[in-house]
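Some notes on the structure that comes next.
Here the complex is missing one protein chain, while the rest keep their positions.
Chain naming follows the written order as A, B and C, and within any one chain the residues start at number 1.
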Amino acid sequence: MSDKFTKSMARNIFIGGSLFFFLLFVGLTFDTMGSLPKRDHRENITPQVANGKMLWEENNCIGCHTLLGEGAYFAPELGNVYTRFGQNKEVIKAFIASRPVEGIPGRRSMPQFNLDDQQLDDLAEFLKWTSEIDTNNWPPNVQG
Amino acid sequence: MALTLSTLAIGKFDLIDSIGGGPLVAFLLITIFIKSAMISEYFMGLKVVRWRWRMIPLIYLIIVCGLIWIAYNRA
Amino acid sequence: MSETNLTQNQNREEYPPGDLVIWIFIYAELLVFGVLFLAYAFSRSNNLELFNESQKLVNQEAGALNTLILITSSYFVVRAVAAIREGRAEQCGHWLLATMITGSGFIVVKLYEFSEKFGAGISLSTNTFFTYYLSMTAFHFMHVVLGLIILAAVWFKNRRGGYSQEDHMGVETGASYWHMVDLVWIILFPLVYVIR
Partner (left out) sequence: MKYESQGVAKLYFIAALALFTAQIIFGLIMAFQYVVGDFLFPEIPFNVARMVHTNTLIVWLLFGFMGAAYYLVPEESERELHSPMLAKLLFWVFLVAAGLTVAGYLLVPYSTLAELTMNDLLPTMGREFLEQPTITKLGIVVVALGFLFNIGMTILSGRKTVINIVLLTGLLGLAVFFLFSFYNPANLVLDKYWWWWTVHLWVEGVWELILGSILAFVLIKTTGVDREVIEKWLYIIIAMALITGIIGTGHHYYWIGTPEYWQLLGSVFSALEPIPFFMMTVFAFNMVNQRRKDHPNKAAVLWALGCAVMAFLGAGVWGFLHTLAPVNYYTHGTQITAAHGHMAFYGAYAMIVLAMISYSMPFMTHGKPANSNKAQVVEMWGFWLMTISIVFITLFLTGAGILQVWLQRMGDNPQSFMSAQDSVAVFYWLRFAAGWFFLGGLVVYLYSFFVGGEPQEESA
């Protein structure tokens, strides 16, 4: 009865099964790509927003913060920071600009990144755009 | 085979089920169970196989139908 | 088919027919569908009105027709297995062909149904009911396609004389998978199309 269970069949199921589900995944990806424009409001991605994202990356913000829940868990979620800060870009800009260079004794503190006003504005625009993505109502509350 | 065809006839009868109601749902679930059990028992040939293998689809069907029943009653 | 099995009824078989691996796969697939069914049932009980409203839009006739088609084709594949067990490879091929033709019938009806839905502007994201309806039926649809591919492979091998009375595990394996596809549909159809 040992050949009730053949290696070639096991292999076929591995290959067939993986291929099947990978194709399914590709199909779902197509569907997702089709329905994303309605959810991410890409028409609002101005050069400013794009530059804001670049600044976000080049200062490694993800190394402490989460953005839509992904990133490090050391500092607050920023996907909804625009909402949390009263839908006010100026508050965000002022917060980033006012970080002390030497930190706060005994506490976590955001580094001082020395961004100029234009850069601060781009970054805030990026965070504003991010807050408008349809995330199926995540996070559960404004605290993120 | 005849039995399968007769359950199929009931399956067709399902079409006019638009009144709803608990007994009908139960009835449908029971037909599901009978039909699927027949597939696994006769078509798949599990009737002549050791209990270990035979029980898996049957238990599966009982759990699935049972939980669907619970879900429908919750509504 | 009950006659062919009568002789074996006394001493139980150690393993189900076909390759054991396919059974592990079948059980796994049943598990996936089972979870989907239950998710559907419980999700429905939370959105009763939405589900009942949307369910009116699905094509019950097409679903019922497909049930008939699948059970018939499942019966054909039973005959195919019975034929090869008696060593009649040619008959086995005919029955396999009949299975595939009926199986393709399912595909045609289903495609018609999908085009009807997409034509009406319904997609995965329309509402929760259609997320379930489309993902479950489409997922099942892909299993039908896969089942047909498996059966076609079996058919080709059979035509080249690959199976005999002694060695026909491939036929049984393909048949078992096809029955699983049928089994799932038998639960899926009443659940999604009819019960409310």
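FYI, a contact is a pair of C-beta atoms (placed from the backbone, for glycine too) under 8 Å apart; a residue touches a chain by one contact, two chains touch by 3 or more.
Remember, it's a predicted structure, so these values are computed and weren't measured experimentally.
Contacts of the undisplayed chain with the visible chains, over the whole complex, involve A, C. Touch with the hidden chain on the side of subunit A covers residues 5, 7, 10-11, 13-14, 17-18, 21-22, 24-25, 28-29, 31-32, 35-36, 39-40, 42, 45, 49-50, 53-54, 56-64, 66-77, 101-109, 111-113, 129-130, 133-136, 138-144.
Residues of subunit C in contact with the chain left out of this view: 21, 24-25, 28, 31-32, 35-36, 39, 43, 124-125, 128, 131-132, 135.
Operating definition for what follows: only the chains that are shown with their structure count from here on.
The greater number of contacting C-beta pairs, out of the two interfaces A-C and B-C, is seen for B-C. Centroids built from CA atoms put subunit B at 46 Å from subunit A. Of all residues in subunit B, those touching subunit C in their complex are 1, 4, 8, 11-12, 14-15, 17-18, 20, 25, 28-29, 31-32, 35-36, 39-40, 42-51, 53-54, 56-57, 60-61, 63-64, 67-68, 71-72, 74-75. Subunit C contributes residues 1-2, 5, 8-9, 12-17, 23, 27, 30-31, 34, 37-38, 41-42, 44-45, 48, 60-61, 64, 67-68, 71, 74-75, 77-78, 81, 172, 176, 179-180, 182-183, 186-187, 189-191, 194-196 to its touches with subunit B in the complex. Here subunit C touches subunit A in the complex through residues 14-15, 19-22, 25, 123-125, 139, 142, 146, 169, 173, going by the rule given at the top.
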